[in-house]
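Here the complex is missing one protein chain, while the rest keep their positions.
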Amino acid sequence: MSVLFDILGSVGMWEAVLRIATPLILGTLGVLLCERVGVLNLGIEGIMAFGAMIGWLTVYSGGDLWTGMLAAALGGAAFGFLHALLTVPLGLSQHVTGLGITLFASSFAYYVFRLSVPTASSPPTIDPFQPLSVPVLSDIPFLGPVLFNQTAPTYLALAFVVLIAWGLYRTPLGLAVRMAGENPHALDAQGIDPIWLRIGTIMAGSALMGMGGAFLTLSAFNSFFPTMIQGRGWICVALVVFASWRPGRALLGALLFALFDAFQLRLQTVVDGVPYQLFLMMPYVLSIVALIIMARRARVPQALMQPYRRGER
Amino acid sequence: MRFERREHPSRALTLLAPLGAILGALVVAGVLIAIAGANPFRAYALILNGTFGSRLGISETLTRTTPLILTGLAAAVAFRARLWNIGGEGQFYLGAIAVAALGMIPAIAAMPAPIAIALCCIAGAVAGMVLLLVPLGLRLRFGVDEVVTTLLLNFVALLFVSLMIEGAMKDPLAFGWPQSVPVPDNTLLATLIPRTRLHAGLLIAVAMAVVVWFVQARSVFGMRARAAGLNPRAAAFSGVPLGRTLIGVACLSGGLAGLAGAIEVMGVKGYVTTDLSPNYGYSGIVIAMLANLNPLGVIVAALFTAVMFVGADSMSRALSIPSYIADVTVALSLLTMLVAIFLAQYRIRR
Partner (left out) sequence: MTRVLELSHITKRFGAVTANEDVSLHLDRGEIVALLGENGAGKTTLMSILFGHYTADEGTVSVEGQELPPGRSRAAIRAGVGMVHQHFALAPNLSVLDNVMTGTEPLWRLRSDRAAGRAKLVALSERFGLRVDPDALVSELSVGECQRVEILKALYNDARILILDEPTAVLTAQEAEGLFATLRQMTENGLSLIFISHKLHEVMSASDRVVVLRRGRVVAERRTSDTSREELAELMVGRKVERPARPPATPGRVLLSAVDLSVAGKGGASLHGVSFRLRAGETLGIIGVSGNGQTTLAGLISGLYPPTSGSLSVDGRAVTRYSVPDAIAAGIGRIPEDRNAEGTIGDMTTWENAVLERIWSPDFSARGFVRRAAARKATADILERYDVRGATVDGRIRLLSGGNMQKLILGRVLEAGPDILVAAQPSRGLDEGAIAGVHARLLEARGRGAGVLLISEDLDEVIALSDRIRAIVNGRLSPAIPAERANAQLLGLMMAGDWTAAERIEAETHDAL
C-alpha cells in the first residue's frame, strides 16, 4: 500500500501527467471541433503520425522547433482538407474515408521518413523543447513543478482549451459551427454555407491533431519512429464521447487518462509478477469503459455523420 | 456545382470504378516515386517482374493473397450490413493464437490431420468471432459505436498475444525470441507448389469467397443483413430481427478474420509472433472497398494488394525506394476508390 502512496506523492508522476496529457488534449480538441461541425474524423491516427514525422523532419533538417510545430499544423490541415473534401461536398462515408486518411497519412509519413533518413539503424535525434519554468509560480512547492515547469507546447495546448471553449460558446462563428453540427439546413437557411464552414473547421481540427503528433517528437521524445502513435488518436476519439463534446470536459478527460497512464507506468516498475502487457492494455480498456459510461448520456451533435446536400433532407 | 444521383448507374461504370481507382492511386504513387528520384515505370515493371516474373514470385504473391482474401471478406460482409468492423487485425491475431493454444494440447497431435486442421480452423474462427461479439454487444446494449471499440481492441488483442508468447505459450527452444510453441506437424497445411511457401490455405480462402458470395446473394440471411445495413428502420418494420442479424454478421465477419490468422499459422509460419501480420486486418478494409463489397471481387482486390506488397519489396531493394510505397499505394487506392464509386453513382452538374 505504501508503494501506492509513494507513487501518488511523487512530484515526478504528477509532472508527467500534463506531459502525457498534452498530445491527447490537442488531439481531443481536434476531434471535438470536427465532430461539433458534424464530421467524424478517423484520420486522426494517421494525421498525428504525419504531424510527428513532419515536425521532427523540419527540425532535423534545420528548422527551429516552432517551425516544426507549424509544419505539423499545416500538414494536419492539408490532410484535414482532403478528408473534408471527400466527406463534405462529396458526402462519402466518414468512417471509411477517415480510415483511408489514416492509412494514407501514416504510410506517407513512413515513406517520407525512410526517404529522408534511409540508413539509420537507431533513429536520429533532435534537441526537443525544454521545460519552461514560469517565474515565481514554479517555486510553489509541489504544484510549482507539476503545473509550471512544462514545455511551451503544453501551455499552448492549455491555451487552446480556453480559446476553443470561448470560441464555441461566446462567438458568432462558434454558434455557426455548433449549428452546422446540429442542423446544417438551419444554418443554410440563415445564409451561411455549411459546406465551407465544415471544411474550414475540419482543417482547423486536423491542424490541432498534427500538432498533437508533433508534441511527441518535439517535446515528449526527440526522435521519430513508425508506430509511435500507438492508438493515441483512437483514444482521443473515445475521449470526445467521454467529454460529451465539451472542451472543458475534454481537458478533464485527457488529464484523468494521463493520470492513470502515469500511475500505471510507475506501478509497473514497482509491482513484480504482473506482466507488463496487462499495464499497457489499460489505456485501451479504459477508453472502452469511458465509452460505455458515456455513450447514452452524451448529447451527440444531431447532424454528426450526416452529409449535407442542399435540397435533400 | 452540384451532384445529382444517376437514376440508372451503368454497370460498366460500376465495374470500371476499381480500375480507375487503382490507376489513380498508381499515378499519384508514381509521382511520389519520381520525386524520390526513380523512374516510376521502371518501378512498376520491377514490381510486376518481382511478382509474376518467376515461380517464386508467383507463389509468394499467392501466399500473401491468402490471408488478404479472408480479411477482405471479413470487412466486406460486415460493411454490407453497416457493421463497422475495423478490428480485423486483432481478430486475425486472436485466431492465430487460438490455433497455437490448441496445438499445445497433446491430443491434437495424435489426431488424423484433416480433423486436427478442421478443429484448428474452427478454433481460430471462434476466437475471431468472440473478439467482434464484444464490441457488437456493447453497441446493441449500450449504444457504443463499434468503430472505436474494434480499433482499440486491436491493440488489446496484440498485447494479449504478446503476453501469451512471452509467458504461458513461449517456445523454450526459440533462444529467447518471443514466439509461441510451434503447432504440431499434423496441423500444417499441405504445400501447393513444391519448394515454395504456397499452401492449401489459398484454396480454403477462395472457397470461402464463393460460399460468402452465395450466402449473401441467395440466402434469407444475406438479404436480411443487406436490408439491416441499408435501412434498419424499414428492415425492422419488415420483420428483420436486427440484433440477431447483426450477431450473425459479426460471427461471419469475425470468424473469417480469425480464420485468416489460423491459416497463416498453419500454412506459413507454424508458430505465432507479434509480427505475424503486416497489417492484414487493415488491408482487408481497403480490399473490401476496392471490391465494392463483392465477395468474388475480394479475390481480385486481394491479389492486387499482394502484388503491391510483394513487388514493392524487391523493387525497393533495386531502386532504393522505401517499400512503404506499397502501403501508400494501397491506402491511396482506398481513397480513389471512394471517389470512383461516387462518380459512378453521381453526375456533376453546374
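In order of appearance the chains are A and B, and numbering begins at 1 in each one.
The rule is simple: contacts are C-beta pairs under 8 Å (C-beta built on N, C-alpha and C of every residue); 3 or more make two chains touch, one makes a residue touch a chain.
Only a predicted model underlies this, so the values are computations on that prediction, with no experimental measurement involved.
**Student:** Consider the whole complex, including the chain that is not shown, and state which of A:I54, A:L187 or A:A295 touches that chain.
**Tutor:** A:L187
**Student:** Among B:V31, B:L230 or B:A318, which residue is in contact with the omitted chain in the full complex?
**Tutor:** With B:V31, B:L230 or B:A318 as choices, the missing chain is touched by B:L230.
**Student:** Across the whole complex, list the residues on subunit A that are touched by the chain not included here.
**Tutor:** Those residues of subunit A that touch the unshown chain are 170-176, 178-179, 182-183, 185-192, 299, 301-302, 310-311, 313.
**Student:** What does the interface between subunit B and the hidden chain look like in terms of residue numbers?
**Tutor:** Touch set of subunit B with respect to the missing chain: 4, 7, 218-221, 223-224, 226-227, 230-231, 233-240.
Going forward, only the chains that are shown with their structure count from here on.
**Student:** Please name which positions on subunit A make contact with subunit B in the complex.
**Tutor:** 42, 82, 86, 89-93, 95-97, 99-101, 103-104, 106-108, 110-111, 114-115, 118, 230-231, 234-235, 237-238, 241, 275, 277-278, 280-281, 284-285, 287-288, 291-292, 295-296, 309-310
**Student:** Which residues of subunit B touch subunit A in their complex?
**Tutor:** Contact set of subunit B toward subunit A: 2-3, 32, 36, 79, 84, 86, 138, 142-145, 147-149, 151-156, 159-160, 162-163, 166-167, 282, 285-286, 289, 320-322, 324-325, 327-328, 330-332, 334-335, 338-339, 342.
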